[in-house]
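What follows is a single structure, written as structure tokens, with notes after it.
The complex appears here without one of its protein chains, the remainder shown in place.
Letters are used for the chains, namely A, B and C, taken in the order the chains are written, and counting of residues starts over at 1 for each.
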Amino acid sequence: RYGYFGRDSPEVVKLMFCNISGCLTEGRIFLSASSGDMISINTRDTAGIRMLKKDGVEVFLLSSCLNPVAQTLLENVSKHLECEVLCVGEKPAKDIEPLIKERTLSWKDVAYMGNDEVDVDCLNMAGLSAVPSDAPVVAINGAKYICKSRGGKGAVREFAEHIRLQKRKAKSQLEQDRIDLASS
Amino acid sequence: RYGYFGRDSPEVVKLMFCNISGCLTEGRIFLSASSGDMISINTRDTAGIRMLKKDGVEVFLLSSCLNPVAQTLLENVSKHLECEVLCVGEKPAKDIEPLIKERTLSWKDVAYMGNDEVDVDCLNMAGLSAVPSDAPVVAINGAKYICKSRGGKGAVREFAEHIRLQKRKAKSQLEQDRIDLASS
Amino acid sequence: RYGYFGRDSPEVVKLMFCNISGCLTEGRIFLSASSGDMISINTRDTAGIRMLKKDGVEVFLLSSCLNPVAQTLLENVSKHLECEVLCVGEKPAKDIEPLIKERTLSWKDVAYMGNDEVDVDCLNMAGLSAVPSDAPVVAINGAKYICKSRGGKGAVREFAEHIRLQKRKAKSQLEQDRIDLASS
Partner (left out) sequence: RYGYFGRDSPEVVKLMFCNISGCLTEGRIFLSASSGDMISINTRDTAGIRMLKKDGVEVFLLSSCLNPVAQTLLENVSKHLECEVLCVGEKPAKDIEPLIKERTLSWKDVAYMGNDEVDVDCLNMAGLSAVPSDAPVVAINGAKYICKSRGGKGAVREFAEHIRLQKRKAKSQLEQDRIDLASS
């Protein structure tokens, strides 16, 4: 080895995209007679997202344009988790790519969590990707990490801890490389 | 074989009827002090219904007149799933038959999903029929397909995929018949 | 045997008392920021209660005065199940006995479903009594029938079917007695 031409930043993930339905929730939506619709999320997952943001990861929540979820509900979710919510179509990659380019990043720098067929492309392209344990087989096959937890039951927290671990490993690898370089 | 006298259309299912309570939901209803009642449905099942409609199946949701569910709640469910809701009595077949005849179809062209004793007749008569895995024995005995998933937990999606598969099989069988006919 | 001095009516149960919390529900109450509290019940249990009422059993729902449940919520439950709701204290038997006497019945004619320590007396005294499978041991020991289903998941339906069966058995026994008497 005659030099180190690694990236300046050792952080592997700078952007995270996470499906609301089926990842952050169990996939359930509560329909009401007179008041608005509801979803339920787990505080453990909320803590996981907060953890990532503290580590400098920008987190976007994804909602499918196909599922008619009230705009006011999405606004409440966005406010509760302090993350922007992005509405995506049948090809989420198309809606996500502009955000990656804007930040002059590539798919390698992205963590993606999905739970259905439409997510397969992104699960394949993202540097780190995960599905909850109860995702359909087609999504599981596309993911780099399969959570032990189910959607809405800690899967997002589990993936957040996995991302953190990978970031630490990358950092320590970079330091090791520098030491190797200095002593070579 | 001296000719082919099959149906013009190879599609086996043109109409689907699906119970809301216990199929699309877990059978739970949330009663409130001041705001209206609620039910919860799964986005995976919503996607299953959307899938069928895309394939040209007309989908009706059934609600029992015996269960007092607020009209406004049923309207919200209807709007959310983009399906008409039909209120049925103790003999759902009576309420359904006019709709089948109107479309000059027969029970063979119908898919039915139910989960209790009152559904047994329809489960028997429909060309394709299913119950969620947690249906009572009397309903299970009447169904042609028993879902692995429970009500409100993906049973409707599972039946939708089963219907799709049967439609594809029927189509390919029809093509095979035509080839056989041409070469006979 | 020299005669039949049985009761005029062969029906073993004329009155049923059923705890709302933990029998009809899972024991959960949903607390809200701005709208009222909620509970969730299962349509299968609702059907069980309707079944009993059709068979001529008068059904009362019990709510503990100790648990602060909004009056408006209880009114909604009462209306939804078409049963009167009775608020009971630490000794439910005291609140129930006047109703039994008013109807010139005895505890033998009563079916009781409870799920906690306070219910033990009534579980012991009632002609038929049951607990959901997830009741604490102290309540299970007092019950004559232990449901396979959990509270809020079909336990009331299961007990309703058990009551029905006992009523039929009693009826057929009475007829047998009459035949025996006539042929003696």
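The definition used in the following text is that a residue touches a chain if its C-beta (ideal position, glycine included) is under 8 Å from a C-beta of that chain, and two chains touch if they have at least 3 such contacts.
Please read these numbers as outputs of a predicted model, since none were measured by experiment.
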Open item on the list: Please identify which residue in C:N67, C:S106, C:N141 or C:S172 touches the non-displayed chain.
Closed with: C:N67
TODO: Name every residue on chain A in touch with the hidden partner chain.
DONE: 30, 35-44, 46-47, 50, 70, 72-73, 76-77, 79-80, 152
Open item on the list: Please output the residues of chain C touching the missing chain, sorted low to high.
Closed with: 21-22, 26-35, 37-38, 64, 66-68, 116
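Just so it is clear, only the chains that are shown with their structure count from here on.
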Task: Intercentroid distance (Cα basis), chain C paired with chain A, Å - done: 49
Task: Centroid spacing, where centroids are CA-atom means, of chain B and chain C in whole angstrom - done: 35
Open item on the list: For chain C, give me the residues that contact two or more of the other chains.
Closed with: 35
